[in-house]
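Every protein chain but one is kept in place in this view of the complex.
Chain naming follows the written order as A and B, and within any one chain the residues start at number 1.
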Amino acid sequence: MTETLLFYGFGLLSILGALGLILFKHPMNGAMSFVITLISLACLYALLSAKLIFAIQLIVYAGAIMSLILFIIMFLNIGESDLPEERGRWFYLAGGIVAIGPIAILMQRAFKTLPPGETAIVGDGFGGVQEVGMVLFTDWLLPFEIVSILLLVALVGAVVLAGKREVSE
Amino acid sequence: MSVELLLSAFIFIFLCFAIPTVMLMMVVFGPRSGGKAKNEPYESGIKHVVGMADQKFSVKFYLLAILFLIFDIEAVFMYPWAVSLRELGVFGFLEMVVFILLLLTGLIYIIKKGVLNWR
Partner (left out) sequence: MLLFLPELIILISALILFLVSLGTPSEKTLRNIVLCLTGLLLLVTLTCINNKGTLFFAAYQIDLYSQLFKLLIAAATFIVIVFSGNTPGIGQRIRAEYYMFLFTGLLGLMMLVSSVELLAIFISLELSSFALYIMVPMRQSSGAHDYHLESGIKYLLFGVMATGFMLFGMSYLFGLTGSTYLKDIIPSISYLYNQPAAVTGIIMVMAGFFYKLGLFPFHFWVPDIYEGAANETTSFVAAIPKLAAVALLIRLLAMVSVDGQILVNLLLLCSICSMFYGNLSALAQKDVKRILGYSGISHAGFILFGLLTFNLEGYSNALYYTIGYAAMTLTCFLTICAATPNGNNLKLEDLKGLHGRSPLLALTFALGLFSLAGIPPFVGFTGKLMILINAFKQGYVVPVILAALNTAIAIYYYLSMVRLAYCSDDSKESVMVSDGWSNKSLALLLVLFIITMGIFPTWFLDMAATVIGATV
C-alpha cells in the first residue's frame, strides 16, 4: 500500500519536475526543477529495491551532472534580457499535447494488452551492490570494457574541442 | 518495512513538505532588513568587488568540471567491483586493470597537454 502510494507520488513529482524544466523561462529555474525529477527517479529505483542504481543516480546525476549544468548556467550568466522572447508558447504547448496524445493512447493500449504473464520474482539480493557487480563483471564484461574507451574518447574530445579557441587566438 | 521504502518515504516527505514549508517559513517569518550596507556586495572582507559581474569565464572551469565527471563515473564502476572482488577473483582484477589503464592514458593525455596547468 505504502509502496503504491509512494510510487504514484514520485511518478507525479518526476513529471512535474520535467514539466517545470520545459516551462520555466529561466534556465536556472528549469535546472532546479529538473533536480526534483532526478531525485524522484532515484526514489523510484529505490522502490524497485535497486540500491546501487539509487545511489548512483543521486551521486552522478543529481550530484555531479546537475552541478555541471548549474556551472554552465552560471558561466553564461543569463540575465532577464538574454532570455528569448517566447511567442506562441501556448500554441506550441497545445501542439505538443496533440502530438503526444496518440502516443499516450498507444502506450495505454500497450500496457492493457500485455499478456498476463507471471511477474518475475527477483531474488533476495536483487539490485544490491554485490549482485550488480557480479552481473556487470561477467555477463556484461564487454559493455563494461567499452565504457572505459567511451570515457577516454569523451575526455580527449572535451580537451580537443574546448582547447580549440585558445590556440587560434 | 524495508530500508529502501523507508528511505524513499523520507525523501518524499522531504521533497513535498519539508522544503516547501521551510521556504514558506523563510518568507513569512524571516527577518527583513534593508539599507545601504545590506545591498552592498561583500566579498570576504574586500569592500569593493573588482570587475563586472557578467564577465566571461574561462572555458577551463568547464573543462575541469567535465574531467571531474568522467573520473567520477570511473569511480562509480569501482564500487560494485570492490564489493564483489572476492567472488570474481583474478579475472575480475584483470578486468579492472584494463579499465583503469585505459583511463590512465586519458589522465596522461590531459597532464601532457597542460590542461591542469593553471595559468
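In the analysis below, a residue touches a chain if its C-beta (ideal position, glycine included) is under 8 Å from a C-beta of that chain, and two chains touch if they have at least 3 such contacts.
In this text the structure is predicted, and so the values were computed from the model without any measurement.
Peer 1: With respect to the chain omitted from the figure, which of A:32, A:59, A:73 or A:141 is a touching residue?
Peer 2: A:141
Peer 1: Applying the definition given at the start, please give the residues of chain A touching the unseen chain.
Peer 2: Residue positions of chain A that touch the missing chain: 106-107, 109-111, 113-115, 120, 138-143, 146-147, 149-150, 152-154, 156-157, 160-161, 164, 167-168.
Peer 1: Contacts of chain B with the missing chain: which residues?
Peer 2: 105, 108-109, 112-113
Definition applied: only the chains that are shown with their structure count from here on.
Peer 1: What whole-number Å value describes the gap between the mean CA coordinates of chain A and chain B?
Peer 2: Going by mean C-alpha positions, chain A sits 16 Å from chain B.
Peer 1: Would you tell me which residues of chain A are touching chain B in their complex?
Peer 2: 2-3, 6, 9-10, 13, 36, 39-40, 42-44, 46-47, 49, 51-52, 54, 56, 59-60, 64-65, 67-68, 71-72, 75, 77, 79, 129-130, 132-134, 136-138, 141, 144-145, 147-149, 151-152, 154-156, 158-159, 162-163, 165-166
Peer 1: Which residues of chain B touch chain A in their complex?
Peer 2: 1-2, 4-5, 7-9, 11-12, 15-16, 53-54, 57, 59, 61-63, 65-70, 72-74, 76-77, 79-81, 83-84, 87-88, 92, 95, 98-100, 102-103, 105-106, 109-110, 113, 115
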